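All protein chains of the complex are present and in place, except for one that has been dropped.
Take a look at chain A:
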Amino acid sequence: MLKATKVGSAIALALAVSGAQAQAPLKATVIHWWTSGGESAAVKQFAEAYNKAGGQWVDQAVAGADQSRATTINRIVGGNAPTAAQFNTSKQFRDFVEQGLLNNVDDVAIAGKWDQIMPPSILQAIKINGHFYAAPVDIHMPAWFFYSKAAYKKAGITNEPQTWEEFLAQLGKLKAAGVVPLAFGGQVWQEKITFDAIFAMVGGSDLYLKVYRDRDQKAVMSPAFKQVLVEFKKLKGFVDAGSPGRNWNDATAMVVQGKAGVQIMGDWAKGEFAAAKQVAGKDFGCYPGFGPKSPYIVAGDAFVFPKTSDANAIKAQKLLANVVTSPTAQVAFASRKGAIPIRGDVDESQLDICARQGLAIMKDKSRQLPNTEMLASPDTTGALQDVLTSYWNKNQSPEDAQKAFARAIKGE
């Protein structure tokens, strides 16, 4: 494997020396999993921006996040690494850094003042041992509340809820009006997203960080956390019988058609509303939580740059990191992706009202909360998903769930 890499780089070197390569554009092979309609329109913005900057974007879309990451791993291990590869802004690429398999992009990050323009939770995920190992490309907030204006009207609800109790009362009204109160997809990751939203709202940022970041066993066993579990399970009374196994976009479609009142989902759901020609603020509403001080969970995507000693490839990696984080490419990408840009200094006019709201909230650092993937390894996150899905679907007591949660979070 090592030999293959050496031979590969020798050939690349020979080609580079031959001169013909010298004027060629900086070729960048990028592996990503943006394959849906809105996603590929978004990634095209990056490709165009990169080509305009003197590069040559070679697109390697692999459907499915797991499959895409597996492709990246296989290609790195096989000595044929791509120029860049998509990961979530999380601990997913921590192993790569520890094995010394990634190039850092410190030059670009320092020149671009990433330390100042990017939110702390993102920096925490990409800056490892003082080096920048990934270029974040978007921020997703996985716990937006999207509601159907038609369904709310039918149920006689006029305002967005300001507290958890008010939210539950509204769900009750929706139920009485004959619509499915909560559009819910009963798949483990969706259950986890919903739980985290409730956790952040009901339990508060402090408890959230104590549990997920500090792995504080006492916090997990506390009455406050038990209350979070109890409140989470209350939602079970507001979902329909067909929810288990439902895809997130099918759940969104229920809100789009007014069959359901509200869905708790990431801002990528806006793509479904857009595809149905619905406009944010007119046909559907969005709020990121209850009240003006609610926590804002931060997640997102990033490019990592597999190790190479080929000077041209390194140049391509740096150019790519620079282009994808630039304000114009950021806003063009985010507006199509349904995300918000990783930086605040962009032209907001292209973004919808939800994204603008999110961008405004991001200016208040105290509201930002990293999602679990940023705080725990994929393995631990998975174990937590198992615990929550058992609790949600089985007739399990909150105390038992607490114990299982404590075991899972110890993990690693």
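Quick note on the criterion: a residue touches a chain if its C-beta (ideal position, glycine included) is under 8 Å from a C-beta of that chain, and two chains touch if they have at least 3 such contacts; residues count from 1.
The working rule: contacts and distances are computed from a predicted model.
Asks: I notice the complex is incomplete. Of the names "FAD-linked oxidoreductase", "Sugar ABC transporter permease", "Protein-export membrane protein SecF" or "Nickel transport protein", which is the UniProt protein name for the chain that's not shown?
Replies: Its record in UniProt gives the absent chain the protein name "Sugar ABC transporter permease".
Asks: Taking the full complex into account, find the residue in A:69, A:192, A:210 or A:367 that is in contact with the omitted chain.
Replies: Within the whole complex, the residue contacting the unshown chain is A:69.
Asks: Using the touch definition up top, pick the residue from A:48, A:216, A:240 or A:310 that touches the left-out chain.
Replies: For the chain that is not drawn, the touching residue is A:240.
Asks: Using the touch definition up top, pick the residue from A:77, A:176, A:230 or A:353 that touches the left-out chain.
Replies: For the chain that is not drawn, the touching residue is A:77.
Asks: Which residues does chain A use to touch the chain missing from this display?
Replies: The list for chain A reads 66-67, 69-70, 73, 77, 92, 95-96, 99, 186-188, 240-245, 377-379, 381-382, 386, 389-390, 392-394.
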